[in-house]
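First the structure, which I've put down as structure tokens, then a few questions once you've had a look.
The complex is shown incomplete by one protein chain, all other protein chains being positioned as in the whole.
The block that comes next holds chain A.
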Amino acid sequence: MLDDFLVRAALAGLGLALAAAPLGCFVSWRRMAYFGDATAHAAILGVALALALSLPVFAGTLAVALLMALLVGTLSERGLALDTVLGVLAHGALAVGLVAITFVPGARLDLSAYLFGDILAVTPADLAVIWGGGLAVSALMVWRWQALLTTTVSPDLAWASGLDPRREQRILTVALALTVAVAIKVVGVLLIGAMLLIPAAAARPFSRTPERMALLAAAIGAVSALAGLQMALWFDTPAGPSMVCVAAAIFAVSAAASALRG
């Protein structure tokens, strides 16, 4: 079954949706959209380093994404003007990565695969990485769900309940870096933020509890992945951006429906 590149592509898309949904909810609730972008964009630098050092791309992206996420996390704890700093880091990291990758022989040809994903070229080994990472992120979210939610509602309430919000923030940081590393093959560094945020945003109007929002976001992410793949086959469009198009369309319908409902 895994011999079929379409089956592998579909499984890769579903694996990403699984990891991105609960994490994307936290990105939305905690207003971490730029945080996600900065981490994802920095991953292109990780690709350049991995190729230059002949390391697995997954290891390179994970390491650089983790460093970036830690840097951003530290800066936010110091209370710097986050919006601006994150904007600088997100775009700066992307530019540095794009420049760095031109020094790696041959990588220039593959650049668009890293920017926009190359889901149709997913190998069984890639699939193992994507599902391994996706399950690890989901397990992390389930394990820390109550503590993460308390911290998100109010760090002070978390402290008073004997939790350490800084620890929960670090767990989100690790989960984000892992998600970036597994998503790069599927949607590329430029659209990882979209796969985190859009399904969660589309799920919001139809959710009364955080759990429902996370499950609905997973379903919307899965539908977007599969429908986007189908669209890519029918119209010969790039698969990653097609998935994001479907997700954006679902969001538009969801927003309109919620506006009509009043």
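The working rule: a contact is a pair of C-beta atoms (placed from the backbone, for glycine too) under 8 Å apart; a residue touches a chain by one contact, two chains touch by 3 or more; residues count from 1.
One rule holds in what follows: contacts and distances are computed from a predicted model.
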### Query
Which of the following names does UniProt give to the chain that is not shown: "NADH-quinone oxidoreductase subunit J", "Zinc transport system ATP-binding protein", "L-lactate dehydrogenase complex protein LldE" or "ABC transporter permease"?
"Zinc transport system ATP-binding protein"
### Message
Using the touch definition from the top, which of A:69, A:86, A:115 or A:163 touches the missing chain?
### Response
A:163
### Message
Of the residues A:91, A:108, A:167 or A:212, I need the one that contacts the missing chain.
### Response
A:212
### Message
Could you pull out which residues of chain A are in touch with the chain that's been left out?
### Response
28-31, 79, 146-147, 149-150, 152-163, 200-201, 204, 207-210, 212-213
